[in-house]
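Structure first, commentary second.
For this view, one protein chain was removed and the others were kept in their places.
We call the chains A and B, going by the order they appear; numbering starts again at 1 in every chain.
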Amino acid sequence: MVARMLKRIYLYIIFVFLYAPIVVLVVYSFNESKSRGHWGGFTLKWYLELFKDTEISRALYNTLMIAVLSAIIATVIGTAAAIGIHNMGRIKKAIVMNLTYLPVLNPDIVTGVSLMLLFVFTKAITQMGLGFFTMLLAHITFNIPYVILSVLPKLKQLNKHVYEAALDLGATPSYALWKVVIPEIMPGIITGLILAFTLSIDDFVISFFTTGSGVSNLSIYVYSMARRGVNPKINALSTIMFLTVLILLLIVNKRMSKDSSNVKEGAK
Amino acid sequence: MTKTGKFLLMILVVVVFAGVLAGCGGAPKAQLKVYNWGDYIDESVIEEFEEKYNIDVIYDTFATNEEMYVKIKGGGSDYDIAFPSDYMIERMIKEDMLEKINFDNIPNYKYIDDRFKNLAYDPNNEYSVPYMWGTVGIIYNKTMVDEPVDSWQILWDEKYAKQIFMLDSSRDSIGITLKMLGYSLNTRNMDELEQAKQKLIEQKPLVLSYMGDDIKDAMIGGQAALAVVWSGDAVFMKRENPDLEYAIPKEGSNLWFDAMVLLKGSKNKEAAEKFINFLCEPEIAFRNTDYIGYSTPHTEAMKMLDDEILNDSTAYPTDEELERCEVFEALSDVIKEYDRVWTEIKAAN
Partner (left out) sequence: MKRTWYSYPYIVWMAIFIVVPFLLLLFYSFTVSTDEGIKFTLDHIKRLWDPIYLMVLLRSINLAIICTVICLVIGYPVGLILASKEYSSKKVLALLFVIPMWINFLLRTYAWMTLLEKGGLVYTILEFLHIPNSQLLYTDQAVVLGMVYNFLPFMVLPIYSVLTKLDKSIVEAAEDLGANYITVLRRVIIPLSLPGVISGITMVFMPAVTTFIISRLLGGGHYILVGNLIEQQFMVVGDWNFGSAISFVLMVIILISMGVLRKYDEGHEGGAIW
């Protein structure tokens, strides 16, 4: 009972830590003054300005498209890669893993500039100018290592005998993979997907250098505003995004707990 | 389905998907690509231009001169027009990144104040048309500073220990120190640079923070007594917090410009010149000045401004004050030394 309380209190403290700045941000979306330096009174004008701004909605669209696509693609490639790497010999594994660390390790500026140079260089062959697609490729590239790093621990944990037992019982290797291995490592895959999405949505430097004219994302939009002061309509946008996600989450949560209670009742 | 089949299908889906996306890259159409600082234009002006000349404007933004430079230099973009600052224009001219503007197509150039022509970064007025300008100075909080602020020396006054914001930029911080010492802020003299370094190391314990763009909110919020800022931002800060006042120190300071330039490789020079000319139309220049709040080099736009703004020496300092100011030069040959000095300052305890 005490342990339960402690657990709960601990989680609450962490949530306060994580959400305190978000609350500040939400509050300042109603600030009359353009500066967070002082409170100029309550207003909804930033929300109205936000809805008039077509530039932002385009940037938001690009941001979400890139984040979703790059996270999904990186998760597919990364999960397959992790399974492969897990089964590699020692030396090969070491080489591949050390190379995998590079995008995680390099400062964004190095990754961004070198990918830009690569895309510019290959433009002559591929006829592919910098833009949405190159930005997507860059995002997938820096996302994959995080997926691999999320999936590998689950593979290490996997009980080899379960897979072998499935084979002994006549399952084909791919059947055993889909029905035995994948479900077991699912938490790792989901973690990779979430982290990839998060990294993609928050990236500025690499996006800046790998995109082309006419394709911008929210980070580029926000950072380039910094010299003149970030407009509070970005706070308004963040507030709306945040609330949307939170509401969706609550709905999903409700559904899920309902489902699980249904299952329990059915079992009785 | 076999495992290989399934996997190949997976890959195929990815590739096809990617291909479709690449195909949507955008059909080439007569358009003008403009690269500007974020939030640095009245956006209705762009729409008006598009309607008037039937040209499609692709408008993107950047955050710093350096990012814009690396992006263009690396070939990662195909913009027609950009808005770099003075020293960056000089560097881009030297590196053959800019196209000469045909001023016959910019009749509105006549409205640009003669004081802002023939400047060091573009001595023969071939490459650039000034867009906005300003100075660097000290903003101070009148409730915390009683004495008159007229010298950079006040930033070394121990009375204000931990109440000073400096700029986190090597050129700017070293520049004002050189000015205080009576030297040029474009010095190539290593002795002078060394003296500035000593001064800045001496000042370090007094500095609360070396700031970037966040300096505005912090000064408005009264977090420090004194700060080094750009004049355009000072106008905004004074409006948000009436306790603040701006001064250009008597030793002189930095005078800066953001100007419109035509980039090498521009596919639509004609449209680009139309755009530059359009932004120099009195009415349009006024609207941009009004929206941005920085100082305009446009004589007609100036006339349309409120007297209150015109008479405020923050945005429009006297000729005498301007005399003492210097424009940054690119200093490509000694910039490494500036960086080394800055690193040493930051490494000192």
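In this section, a contact is a pair of C-beta atoms (placed from the backbone, for glycine too) under 8 Å apart; a residue touches a chain by one contact, two chains touch by 3 or more.
Note that the structure is a prediction, hence the values are computed from the model and not measured.
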item: Which of B:L208, B:A259 or B:I284 contacts the chain that the document leaves out; value: B:L208
item: Full-complex contact with the absent chain, from A:S33, A:T100 or A:S213; value: A:T100
item: Among A:L44, A:A165 or A:L249, residue touching the chain not depicted; value: A:L249
item: Residues in subunit A touching the chain absent from view; value: 4, 7, 10-11, 14-15, 17-22, 24-25, 28, 36, 77-78, 80-85, 87-88, 92, 94, 96-111, 113-115, 117-118, 137-138, 140-141, 144, 146, 148-150, 152-154, 156-157, 159-160, 163, 173, 177, 184, 187-188, 190-191, 194-195, 198, 201-202, 204, 218-219, 222-223, 226, 230, 234-235, 238, 241-242, 245-246, 249, 252-253, 256-257, 260
item: Residues of subunit B (touch criterion as defined above) contacting the omitted chain; value: 7, 11, 64, 66-67, 69-70, 168, 170, 204, 207-212, 214, 217-218, 221-223, 332, 335-336, 339, 342-344, 346-347
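Going forward, only the chains that are shown with their structure count from here on.
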item: Subunit B to subunit A touching residues, read off their complex; value: 2-3, 6-7, 10, 14, 17-18, 21-22, 24-26, 33, 35, 37-40, 43, 58, 60-64, 67, 70-71, 74-79, 212-213, 216-222, 236-237, 240-241, 292
item: Residue numbers on subunit A that touch subunit B, as the complex places them; value: 33-38, 55, 69, 73, 76-77, 80, 113, 116-117, 119-120, 128-133, 136, 172-174, 177, 208-210, 212-214, 216, 220-221, 223-229, 231
